[in-house]
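In what follows, a single structure is set out as structure tokens and then discussed.
One protein chain is absent from this view; the other protein chains keep their places.
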Amino acid sequence: MLLKKRIYEILEKGEDGDQISKRFDIFIIILIILNVILVIAETEEHLYTEYKQWMDAFEKVSVLIFTLEYLLRIWTCTYATKYAHPLWGRLSFIFSFGALIDLLAILPFYLPLIFKLDGRFLRVLRLFRLFRLFKMGRYSTAFRLIQNVIRDRKEELAVSFSILVILLVVASGLMYYIENSVQPESFSSIPETMWWGVATLTTVGYGDMYPITGLGRLLAAIIAILGIGVFALPAGIIASGFEAELSKRNKNS
Amino acid sequence: MLLKKRIYEILEKGEDGDQISKRFDIFIIILIILNVILVIAETEEHLYTEYKQWMDAFEKVSVLIFTLEYLLRIWTCTYATKYAHPLWGRLSFIFSFGALIDLLAILPFYLPLIFKLDGRFLRVLRLFRLFRLFKMGRYSTAFRLIQNVIRDRKEELAVSFSILVILLVVASGLMYYIENSVQPESFSSIPETMWWGVATLTTVGYGDMYPITGLGRLLAAIIAILGIGVFALPAGIIASGFEAELSKRNKNS
Amino acid sequence: MLLKKRIYEILEKGEDGDQISKRFDIFIIILIILNVILVIAETEEHLYTEYKQWMDAFEKVSVLIFTLEYLLRIWTCTYATKYAHPLWGRLSFIFSFGALIDLLAILPFYLPLIFKLDGRFLRVLRLFRLFRLFKMGRYSTAFRLIQNVIRDRKEELAVSFSILVILLVVASGLMYYIENSVQPESFSSIPETMWWGVATLTTVGYGDMYPITGLGRLLAAIIAILGIGVFALPAGIIASGFEAELSKRNKNS
Partner (left out) sequence: MLLKKRIYEILEKGEDGDQISKRFDIFIIILIILNVILVIAETEEHLYTEYKQWMDAFEKVSVLIFTLEYLLRIWTCTYATKYAHPLWGRLSFIFSFGALIDLLAILPFYLPLIFKLDGRFLRVLRLFRLFRLFKMGRYSTAFRLIQNVIRDRKEELAVSFSILVILLVVASGLMYYIENSVQPESFSSIPETMWWGVATLTTVGYGDMYPITGLGRLLAAIIAILGIGVFALPAGIIASGFEAELSKRNKNS
């Protein structure tokens, strides 16, 4: 079973010196990027009508390659110690995050062949092909560093997020009571006012909704200033997270 | 008084292994979230007219539970060493931050039963139920970490805030003198111009007010660029605060 | 000269235990804040016409107190070792940052009494009273910490600022050539286009100017994303500055 082992090595992120494995990684990454560009380009009416044939052909070839990759991964996954058991190992591999993404990447092609789907659902399904992007996470070590930092600080980040939501709810509630009588159209309910609240707290500020009363403006000013803290908190948390992660690495090496 | 002790344990944040206490915490958190969703949903006219009965019933049950929780907390608080004295301990517990929030959460229901209140005040009072959200702070350790960081750095954060306010006042004053003659409607006074100032310094930029003269735009550009510092300062302060807090913890453990 | 020494102590930031000095500090801070509120309120036409008398009286009393404070500071400054010499010490004190701010705070009142000034200049002069705000910097230790951090990192911050300006100039130059032919009104010259550039790089985004061509939007997208770095750089610089400053303090104590 030397071939199986070799395929496993090629499918995994290429180690230094293994030229074929590295080239395969780059091939897959380029294929993913081309696929995503295709999904984007398809929505431009005039491009789609003109190049429909080529696009559909490219889609078919891509799905074929991705399907092959998916099946080979399932076949060879037993070389990883985690998934060593021929049956249970394979099953737990199939339900791992990476493999599920791989499945999601090809499913939008096969589902309409099996089930009869209506047009609207089909369109949403086509969009799912965008998730092929996530297949790329496998190849970057820096991505794993960032993942670790976020995982280590997930509780603090969740609390920052909760503070943001609480602020949003309270601010929108107050603003609704202040502006509703003057602008009943825009600030018609708390959920509607939350649209203003998000735009203000995140400092996006589309400008489609804003208070016009003196009290409303005062509240909006306070919320916009508190919005600064909403940026400062996660920035500070992540900064200290990187610090900790990198000093941990230095100790180990 | 074994029952009293048990109730105290259940009301407090659940320790590892105490399943009942943990489940009670989750029950209260879900009840709070449902209550807040209710306050938000009530402001959607069509939802309120349709489900009025159910909403009012849910409100009544919730207040009942929160009232019971509040009274039991006052009864059992003497198990905390801080509030050990049956009278003075209880009094100082009642005026603690957590207990006041608990009171504020139920008061909007009882006040109209005791006092005759006019409609407008009643509506504002209903909004106070949103403060039930703050009851949740009790259950998170990450929340306390963030609280500590902010408390440790409160002087520096206050100074950043003062710099922001000073910048705002000076910028709005200058802009008022520059733009008032060209746009007397929008930039009609310094307080009005401060609305532009806040939107610019916090980079919200609604776009309802902006300078049109060359000098005004130059000033706005300078203010917008200084606004970057207004974000960088608190982010830097909080980052170093987290660093300090976490290295303190590592030393203790 | 015990009185002179006592006055010096009272004028300086109050040390622990010196109740009179502390109360004097608070008195001056409140006076400054009231003055600034007055300058802001004066620009509201209806307030000024109604309360003109009171406002002018309050202004006169304030200037009297600030003038007295200024003169006493000059008289007693020789107790500071830096300004010990009766003549040269005093002169160098008069030209220190703090004393110049004190002078600027009262000058707008005295200048029109001495020189004949036209109305427009007078109005700008009134605005100078806003600089009284800067008198407050004297009383905060956290303000000095932030000042130190900014001073220590001023070179790095200046480079971040230069990068911002270079980015702004290049982006506006490119955008001018791209959008000028389609929107000759808005993007009429590079200086005009820089107004768009500032709004985009600082993420203010008023929405009064934006590209409509495909190429222009692509450039705007790149600039907006680079604008994130423009925030991240000073935030990172200041964070490491605080770290360094605080660890320096810990070593000394």
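We just call them A, B and C in the order they show up, numbering each chain from 1.
Here, contacts are C-beta pairs under 8 Å (C-beta built on N, C-alpha and C of every residue); 3 or more make two chains touch, one makes a residue touch a chain.
Remember, predicted model here, so these are calculated numbers, not experimental data.
*Asks:* Taking the whole complex into account, name the chains on display that the unshown chain touches.
*Replies:* A, B, C
*Asks:* Of A:Gly173, A:Gly216 or A:Pro234, which sits in contact with the chain we cannot see?
*Replies:* Looking across A:Gly173, A:Gly216 or A:Pro234, the contact with the absent chain belongs to A:Pro234.
*Asks:* Using the document's definition of touch, tell me which of A:Leu72, A:Ile94, A:Val198 or A:Leu226 contacts the absent chain.
*Replies:* Here the residue in touch with the unshown chain is A:Val198.
*Asks:* Touching the hidden chain in the full complex, which residues of subunit B are there? Just list them.
*Replies:* Where subunit B meets the chain not shown: residues 203-207, 235-236, 239.
*Asks:* On subunit C, where is the contact patch with the chain that was removed from view?
*Replies:* 155-156, 158-160, 162-163, 166, 169-170, 173-174, 176-177, 189-191, 194, 199-200, 203-207, 210, 214, 217, 220-221, 224-225, 227-229, 231-233, 235-237, 239-240, 243-244
*Asks:* Where does subunit A touch the missing chain, residue by residue?
*Replies:* Residues 36, 39-41, 43-45, 123-124, 127, 130-131, 133-134, 136, 140-143, 145-146, 149, 161, 164, 191, 194-195, 198-199, 202-208, 230-231, 234-243, 246 of subunit A touch the chain that is not shown.
Note that only the chains that are shown with their structure count from here on.
*Asks:* Considering only mean CA positions as chain centres, point out the chain farthest from subunit A.
*Replies:* Centroid comparison gives C as the farthest chain from subunit A.
*Asks:* The B-C interface: which of A-C or A-B repeats it, judged by over half of the contact pairs being the same residue numbers?
*Replies:* Equivalent contacts to B-C are found in A-B.
*Asks:* Specify the angle of rotation obtained when superposing subunit A on subunit B by their C-alpha atoms, rounded to a multiple of 5 degrees.
*Replies:* Answer in degrees: 90, to the nearest 5.
*Asks:* With chain centres taken as the means of their Cα atoms, state the distance from subunit B to subunit C in Å.
*Replies:* 30
*Asks:* I need the residues of subunit B touching at least two other chains; which ones are they?
*Replies:* In subunit B, the residues touching two or more other chains are 191, 194, 199, 203-207, 231, 235-237, 239-240, 243.
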